[in-house]
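Only one protein chain is missing; all other protein chains are in place.
Up next is chain A:
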Amino acid sequence: MPIQCSTGCHKNAVLKRPKTGDALCKDCFFWVFEEEVHHTITAAKLFTPDDYVAIAASGGKDSTVLAYIMKLLNDRYNYGLKLVLLSVDEGITGYRDDSLETVKRNEQQYSIPLKIVSYDELYGWTMDRIVEQIGLKNNCTFCGVFRRQALDRGATLLKVDKIVTGHNADDIAETVIMNILRGDIARLQRCTAIVTASEGTIPRSKPFKYTYEKEIVMYAYFKKLDYFSTECIYSPNAYRGYARAFLKDLEKIRSTSIIDVIHSGECFSVRDGVKLPTQGICEQCGHVSSQPVCKACVLLEGLNKGKPRLGLGKTSKIREHLKRNDENLEGVVASDADTHKINIPKTINIKQLDF
């Protein structure tokens, strides 16, 4: 006996919404999914008419569905946005080749123009060459720092007003937990903001902030959207791995856990007197940085001098210094942690989307 769609449309349900548990038919699911993203966009006033908006496109499911839905909602509700796909080519053999092909197809399918910026073009280094220098252990640091700036640099190049990324509710809940585990108070504060922006940077927003990852997959599946499924071929980070596993366990017990965690995150407020990194501008490249010289420039300098580890070492000294200052204020428990020498980053590249 087929289950009826819970909206009362008299069609048979084909799926159970992970978010609410309701059984829906395909059409109603599409509609609900789209309306919810539209609600997020309008409630948070993410755009104003005539905005030029770059969609961070990786070829993965989140950004593919994002591109599709941005186009669809822009047409349906006359947002009046000019859209562009912005992709980053890290220069990892075999990793981006296929995903960039996907993005190029998306360009055709959704008729949104595409701009690809490469690490080589922006930094003079591809990830493959960086890996040759640094080995596999720290390459993700390079990859991520460079990618964030690449997106900003590319966006600046295109003179866009706003950037949207495909981060979904699962990503955000996971980040909240991760930042609690590693004691990153500054990012804990910021990671639930739907828009991140600071002086002189292009605001970034997350229209999928309240959208479950599973529903994005469902949407892509039933819409038969063309995306490239890939994981970074290099190692994942430990904290995120634990946070993810924990969140999955929570979800098994209570399906609304993801949104509950985000609600918790939205309510956080940092105590007066807790020092948060101040943001300034990088002396070398002019991008926003919490240090005199931004992370990308430090890493780049190390690479160019043939001492790729330099960048890592140097900043960690700065961090150690900051950490000591912090702990004087923290009292006994803090000194406990200190003796464990956990390397908690206190410096953050502020301009970034804070994951």
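Methods note: a residue touches a chain if its C-beta (ideal position, glycine included) is under 8 Å from a C-beta of that chain, and two chains touch if they have at least 3 such contacts; residues count from 1.
Everything that follows uses one rule, which is that contacts and distances are computed from a predicted model.
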For this session: Just go with whichever of "Multifunctional methyltransferase subunit TRM112-like protein", "Cytoplasmic tRNA 2-thiolation protein 2", "GTP-binding protein ypt5" or "N-acetyltransferase domain-containing protein" UniProt uses as the name of the absent chain.
Result: "Cytoplasmic tRNA 2-thiolation protein 2"
Exercise. Which one touches the absent chain: A:V14, A:I116, A:A197 or A:V217?
Worked result: A:A197
Exercise. On chain A, what residues meet the omitted chain?
Worked result: 5-9, 17, 19-20, 22, 24, 27-28, 31-32, 35-36, 38-45, 47-49, 56, 58, 60, 62-63, 75-80, 138, 140-148, 166, 171, 176-177, 179-185, 188-190, 192-199, 203, 209-210, 231-232, 234, 236-240, 242, 246, 249-250, 253-254, 256-257, 259-272, 274, 276, 295, 312, 315-316, 319, 330-334, 336-337, 339-345, 347-349, 352, 355
